[in-house]
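The complex appears here minus one protein chain, its other protein chains still in place.
Order of writing sets the chain letters: A and B. Residues in each chain are counted from 1.
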Amino acid sequence: MKPAMTPEQAWAAYRPSPDNPWDTRKVLHLYRRAAFGATYAEQQHALQIGPHKAIDELISGRPGWDAFDREAAGLAETIASQSDALQMRAWWFHCMLYSPHPLREKMTLFWHNHFATSQAKVQSVRYMLGQNQLLRRHALGSFRTLLHAISEDPAMMVWLDTHLSTRRQPNENYARELMELFSLGIGNYTEQDIREAARAFTGWQIRHHRYYFNASEHDDGPKTVLGRSGRFNGHDIVDLCLDHPAAARFLARKLFRFFVSEEMTPDRELLEPLAQKLRSSNFDVRSAVETILRSQLFFAPIAYRSRVKSPVDFAVGIVHALEGRIGPTALAQATENLGQKIFYPPSVKGWDGGRAWINASTLIERHKLALAITSTEDSSFGDHCDPAALARKYQKNTDEQALTFFLELFLANDLHEQGRQALYDYLAQTRRGSFPPYWTDQDIQDHRVRTLCYLVLIQPEFQLD
Amino acid sequence: MWSRREFLRSCVASSSLVAVGLSIPRFLSRTAAATLPADKPGGKDTLLVVVQLTGGNDGLNTVVPFKDPLYAKYRQALRLPLPQLHKIEDDVALHPSLKGFAELLDDGALCVVQGVGYPNPSQSHFRSMDIWHAGSMAENPSEGWLGKTLRQLSGSQAFHIAQENEEAPLALSGSPGRVPSLTRLEDFRLHMRAAHRGDLLAQRKVLQQASAGTSSPGLLDFIQRTATQTYAQVQRLQELAQSYEPRVPYPASGLAQRLKLVAQLIDAEVGARIFYVSLDGFDTHAEQLATHGRLLQELSDAVTAFFKDMSARGHRDRIVLMTFSEFGRRVAENGSKGTDHGAAAPMFLVGGRVHAGVVGNHPSLADLDMGNLKHHTDFRQVYAAVLDQWLGVSSRQVLGSAFRQAPVLQTRAT
Partner (left out) sequence: MAKALPTLPYSHRQCSDSIRRVATLSFCLGLLCAKTAPLPADPLEVIPPNVIGVVKVERPTKLVDTAWMLWNYIQPASPNYRRFQESAAWRRVQHMVRYVEKETGRGWKDLLFEVSGRGAALVFFPTDPVGVALVLDGTSEPAVQRLYRVTIALIESEQNRQEKPDAKHTSVRRGVEVTGFGDNLFLAAYKSVFLVANRRTALDDLLDQVAGDPKHSFAYSNAYRQARPLIPDGSLVWAWQNLDIVKRDENIKNLLALPSFFPPFHILFGGLLDVVHRSSFLVVSASQVDRDMVLELRLPAGSAGMRAPMQAHLARAAGKDTPLLPLLQPEHTVVSLSFCLDWAQLWRERSFLFPVDQLKVLEEFDKNSGRFLFGTRLGQLLEMLGRRHRLVIAYTEPAYKRRPPNRLPGFALALELREPEAFARAIEAPLRTVGLLGSFAVDMQLIEEQVDGERLIAYRFEENDKNQAIGDGVLFHFTPCFARVGNQFLLCSDMVLAKRLIPVLKAPGTADAPAGTAVLAEFSFQGLAKLFEASQHYLVVQQVLEQGLPTQEAQEVVLRQLQFFSSQKNVRMQVLYEPHQYCQRLVWTLAPSVKKDP
């Protein structure tokens, strides 16, 4: 499939016009991709200030994000010293739920999937949290700096066996994935390149929880990698990879898949301007992401709902839009059942994503989670994420108002007529009935609103990003 | 018991579930194909049921070299009474509890692979279990052999039939979609919180409406179709839970009930090809005789009932059930009438298309490795046969290198 526009048009900035207005659908599309959805207030605010400023705000985060960071870092230190893996997972949910800089969290998730490292093998909460903080620090920074740093990251070194690689027996694991999954993609290097590159990473070890260069285990001999020769060390290899023309294309393709569409396979021509942008900015991720978010392509129909919501997006998105406070631990446990256990990607390739997120079992689990969050009667989620309270807050008191409110909040009104009618019928049919005798009118109304919200969240449309 | 046609009719009549012709799921529109035998090994309908014997099964008292004088020497308290053994070859016999297995062998549906293990065997439960699950010797593996298999079997699901609070096995991790762990059929249902009956029905109506979209092909259509399919499966399974009548009675044991659940899922055609169940308790360090006999009884009776039920439903030639344990046990018994951790042990394969009989010799009791039996067949050779010949996926990709296939399945001219 190909969008009906030239690459230049595709990457040119979107400007609202009467036939292509800045509306709720576009606002929510932006917030779904560049954040974890929007609250009703955020939606109204973005509508008012227009796309340019809205994207500015997402790129630089709301004020106070640095204070939040410091606080979160303090919590992380305690968790690392306790070595509690469940708390580690919950901690990241805490960040995703409440950080004033959601785009950075989203990008951290992107990098976690790019440099997919699993605690299942690393077996160190401290290393995993260290890597997570590293990814966050460089989430919107320079990919070059990040790739250098991740090569020396203890979690990565354990995950891909760098620390076991010796002069006599170089381990090829890291060199291979560096080229195949982290920078170039298959077809842009040879097996010989990998063998030579592996020698450059020998002597990279961990001492006292830190990267340590052991010169006596390092193979300092001449190597030929990607057509260049020299006495390369690991950092030289990283630079050689990034200097390869395929590197920028590779990253551009991944960013496209993450922000624009999982369904469309972009051709080289379409990606080239974005790749060029990465090369000319020395791999500045922030400007590449900015280019994507501002582009015509990003707001084109081809990008709209062209991704499946990941379990994390699904769970965090619901709580965020409902302005709820929920124990992140319960959320971390629940998303595992939906197929995404963060800090434990299934392999170094990360999660397959896309259609693989949805099967009979995960769909049932999505129903279960949506119900648990919205019912206010599930002990692990508590009742501080209450759709009925939210509707009251925005004074959506009638059935009609509540229906419109939740459809707009979660679906930007995208539901087809039959679906909307079905929801309306639900409300109509439950206006009366044999409710438990002790329920007050308020209880009954709250129950109907919560159920309405649940029924909105299980719509197929809501499973799309 | 419902026929497929009745089921289809009831769906159409009772709801708008399949109102849209386009979105009738594959398994509903497929005709009687499912009940036909797999037309060739690796055919699309073949099923694999893995039964894990947790704790280290005493292979020597499972498949017994009863004529070997060394057997009598090493096993004094634990020697099995000769007259009660089920002789399957001149010099080997099955444990007295494995009567059902002996019958399956007569029926041409049992393959006994002797002396299975791997090099430098670990005697830690955890490490050895990891090796069997990963199908590799890598340290701290994060992917399992069945998970990797599922990557190649795109579109099919797997089920882990769990005991209460049992975690999903490593063997299934690494699959593209989450593999569900079910304890009972009721787990597989849609959840609602209703205020009264009318409320419940009204909610269900919205659910059905939600899956019946009208969109053109694309992601939304994919979700809608998956939802339709899921709701139909849920409905079918809930009905099955009440109405499934096994063709042969299942014992009341835990394993039998788990296998019955597997049978229900197979019969409901939920699109899964791999099933995983386990039976715990094989770590028999003391007073082994009674415990081990009871466990093998549970295994044999449950597997036999399952296979007979499935055969009667026409799935005989679609099924391979494979048992394994993380290791065998020490040849010499210990002082507490039990056995300690060992190495090589036999595996069983049950199905209409397995190579009926015994594969390989019993490992020598005279040539031991630190008191343990030596393996002659790597377990990955058995995996390779099951992967390449039965499930039709590349064992090389799953196991990381090529293993010679063990002759455990019938080779048929196709």
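Assume a residue touches a chain if its C-beta (ideal position, glycine included) is under 8 Å from a C-beta of that chain, and two chains touch if they have at least 3 such contacts.
Everything quoted here is computed from the prediction, not taken from an experiment.
Note on the chain not shown: across the whole complex it touches A, B. Residue A:87 is the one among A:24, A:43, A:87 or A:430 that touches the chain not shown. Only one of A:188, A:376, A:430 or A:463 touches the chain withheld from this view, namely A:376. The chain that is not drawn here is touched, among residues B:87, B:125, B:196 or B:285, by B:196. One of A:9, A:48 or A:78 touches the chain omitted from the figure, and that residue is A:78. Where chain B meets the missing chain, the touching residues are 192-197, 199-200. Against the chain not displayed here, chain A makes contact via residues 71, 74-75, 77-79, 81-83, 87, 90-91, 94, 97-98, 126, 208-209, 324-329, 376-377, 382-384, 386, 434-440, 443, 446.
Methods note: only the chains that are shown with their structure count from here on.
Chain A and chain B have CA centres that are 36 Å apart. Residues of chain B touching chain A in their complex: 139-143, 147, 157, 173-180, 188-199, 202-203, 205-207, 209-215, 218-220, 222-224, 226-227, 229-230, 233-234, 270-271.
Remark: chain A residues 118, 120-121, 123, 262-263, 305-308, 337-339, 344, 346-347, 352, 355-365, 367-368, 371, 375, 377, 416, 418-419, 422-423, 425-426, 429-430, 433-436, 439, 444, 447, 451, 454-455, 458-461, 463-464 touch chain B in the complex.
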